[in-house]
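I'd like to ask you about the structure that follows.
Missing here is one protein chain; the remaining ones are kept as they sit in the complex.
On to subunit A.
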Amino acid sequence: MMYQVTDLHLSLPDMTRKPLVGAAPRIHILKGLTFDVPKGAVLGIVGGSGSGKSTLGRAMLRLLEPTSGQIVFDGTDVSHLIEDQLRPMRRRFQMIFQDPMSSLNPRRRVGGIIAGPLRLHGMETAGKVDDALEMVGLPRSFASRYPHELSGGQRQRVGIARAIALRPDFILADEIVSGLDVSSQAQVLNLLEDLVRELGLTLAFISHDLSVIRRLCSRIIVLDQGKIVEEAPTEALFEAPKASYTRALLQAIPLPDPYQVWD
């Protein structure tokens, strides 16, 4: 198993309701999640906004510390490791962020953005940056460009290149196509599909859009208000959704209607 998550709870202080004196009240975001991510699997995590899916992603990467419960990554309990202990492991689980405009340092060139993590883990950078650019389908000359000189789809490819350059075992993709237009979405999804196959990655793909997830994932978790309401293989979920929340999500997918008449 790549990830084993057991009874995961997470609450964060609500600074907007912090009283003048004393601690802020805590909001309970994740309420007892239990699931596994087998090696080589592509897991879809679906839910509406506020369902806790991004928080779950950030807890899995230990950008947030769980309040209780266990996160086991490849046999190591990472739930409460301190940053110094996590750092050597961080090469193995990487993340692709939702908004590449925010996740790529605007004052660094693409080459530096991809090489930075490599250097931190003592890997040689020379060929690897070019390799990573090539794998995501960007020309090598892009290494000397700044993020604002690229289009949205190209920026997201840089985000992917940075994650795969480290050759991680696991990648979390957090809503990575929601900011892109439909044709870039398709390209980025195709790319991700190819990379998963070529590199033998384990992937968790967070999205609010079930149609995007259907393309990519073998198994789906549906989150609603911090709880798993349904967990099923992709086909089963699309054919016979059990939870009413899942049915509502499925109904929200716009279907192409060949008989539509414009009047």
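To be clear about the criterion, a residue touches a chain if its C-beta (ideal position, glycine included) is under 8 Å from a C-beta of that chain, and two chains touch if they have at least 3 such contacts; residues count from 1.
As a convention for this text, contacts and distances are computed from a predicted model.
The UniProt record for the undisplayed chain lists the protein name "ABC transporter permease", from the options "Cell division ATP-binding protein FtsE", "ABC transporter permease", "FdrA protein" or "YdbS-like PH domain-containing protein". Contact with the undisplayed chain is limited, among A:T55, A:S79 or A:Q94, to A:Q94. Across the entire complex, the residue among A:A59, A:L104 or A:I164 in touch with the chain not shown is A:L104.
Only one of the listed residues, A:D77, A:E149, A:D181 or A:E235, touches the absent chain: A:E149. Interface residues of subunit A with the unshown chain, by the touch rule above, are 58, 61, 63, 83, 86-88, 90-91, 93-95, 97-99, 102-108, 116-117, 120-121, 146, 148-149, 162, 166.
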